[in-house]
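For this view, one protein chain was removed and the others were kept in their places.
As written, the chain order gives the labels A and B, with residue 1 at the start of each chain.
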Amino acid sequence: MKRDKSLKFRFCLAITIVFLLWFFRTGLDADIKVPKTVNLFVREKNQTPIPEFKSSNKLILFIIDFDDFMCLSCIDSFVNFYHSLPFPVIKESAWGILTYDGTKWKDDKPKGIKVIEKKLRGFVRANSIRLPILIDHPHVFSSLAAKGTSIVLLNGDRGFLREYVFPLNEFQKDEIIKTLVE
Amino acid sequence: MKERISQKKLFVVLFLLLGLSVQIQSLAQKGNMKVRLEEVLSIGSLDDDALFQWVSVKADLDGHIYVTDSMDYSLKKFSSFGKLLKKTGRKGQGPGEFLAPRLLDSTKEHLYVTDQSVPGIQVFDKNLDFQCRIPIPLPVVDFKILSDNEFALATFSPNEKGAILVFDSKGKAIRQIQYTDNVSSPMMDLVSFDFDSDRNLYIAYTFQDKIEKFNREGKKEWSLSLLKVKQQSRKRISRFILPTKVVYKDVTLDNSQKLYVLGGSFSKKKSQDVYVISPEGGLLATFTLPEPSHCIYIDSRNFLYSRANEGITLKKYRMQHVYN
Partner (left out) sequence: MIKKRKSKIALVLAVFALFFCLHSAKLEAAKCEEAFFRCINDPFVGTNLAGPLYCGVGYVFCKKYIE
């Protein structure tokens, strides 16, 4: 009886370990997958129309991952794309959100915030970024930046949201600019 | 009963002997010298705009401090008191411009700066005026100026044995110092290095637990393995297999030819432990930087420089060597 119980326990433990291994299956040899363009929301035909936005019906949100300041190709792609946008789009329809890993400075959050603010200041100045950029202290947008610096494009006219992750290819750049200017 | 007591006694004695031998061993490993750091200068704070993400530092004989800053694509010159004297550079690939300013070295008259994204080494005078670009077709992992006419660099050498390449001032390769006997993964053979005044070469592998010295003829004098790293973790990314943990981050020599090696992920205090090694290859001391750093540098007056506040601050320390 005791033996049976002990065997049962060992069996459960083995199953738990296997489950955990499967759950965390992105192991040392796993490939990192290329993040694809994601259609976050597509309106169905029979749904009620969205109320009109007050200014533009389009919004481009740059979700900037703080750690990407270390990744040249990621952040360069963002800067180059930003500078390719028509000025009216930047002025009226573009915002930036800087996200960061909240656990990094859990021992000294005020210092962490100052580090982020200072690096953002340097980055914005050096790259002539005139975008209003908010720092995501409540970590509302963290999940969007999980794949790195990206764009969330909101189109009220057509009723969709799309996410694009940097670096962008030419097709994606054309698609975004076309959506914004049409 | 008596047997049991004597067995217990034997066990206790053995345990004490083991503990004592471990203590002696660890003392021997730590060395018989202590290094104390006294902060003498701090450049860049959380509130000013002096430095944003500094990468490399050099000091000249006049005490001026030169720094590359990757966040604002610049090369900066500070006084010995930490006042910003001049800043040069902006984003670009033209003369005096940077996409990713990285390593820095100097001679009496000139400064040499590498860029992660742009091949070549840019040369500036001490007023930070651009002079010329030395064409180097290879990516630079580490480099040192040997004289006005020669410099050495460490690079990736796929399908070739690890070697430090020596170039002339025009960018022509003139010789190489081979430090590996076999061709292996180019990442695993990456090194940080320094030369002493006798042109002896000291290397610390970035992804292997090896620190080595080669004399000026290229013959290996000694090889050390301080951290007893048994296995390096690797990750497959597309068709590449990359090591994931840095063993040694940087090396520098002081003016008495002692080698200082900054440990990485395998050190007790990651990116903070510094190992001091004698020219004969003995571990003299281990000390810990106050904050993690990506590099260390010791100037000609034996002041040590390292990072603080995630690259916003450059700290300068006076080192005090205390012998037991």
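The rule is simple: contacts are C-beta pairs under 8 Å (C-beta built on N, C-alpha and C of every residue); 3 or more make two chains touch, one makes a residue touch a chain.
Computed from a predicted model, the values in this text were never measured in an experiment.
Per the touch definition above, the residue from B:Ser79, B:Thr244, B:Gln257 or B:Gln320 contacting the chain not shown is B:Thr244. For the chain left out of this panel, the touching residue among B:Leu51, B:Leu190, B:Leu226 or B:Ala308 is B:Leu190. For the chain left out of this panel, the touching residue among B:Lys126, B:Lys270 or B:His321 is B:Lys270.
Residues of subunit A that touch the chain left out of view are 9, 13, 16-17, 20, 24, 26, 32, 34, 67-68, 70-74, 77, 101, 103, 148, 166-167, 169-170. Mapped onto subunit B, the interface with the missing chain covers residues 55, 100, 102, 116-117, 137-141, 156, 158, 186-187, 190, 206, 235, 237-238, 240, 242, 244-246, 249-250, 264-265, 270-271, 294-295, 311.
FYI, only the chains that are shown with their structure count from here on.
Interface residues of subunit A facing subunit B in the complex, by the touch rule stated above, are 28-32, 69, 72, 76, 111, 114-115, 118-119, 121-123, 125-127. The residues of subunit B lying in touch with subunit A in their complex are 46-47, 49, 52-53, 69, 71-73, 90-91, 99-100, 116-117, 233-238, 244, 309-310, 312.
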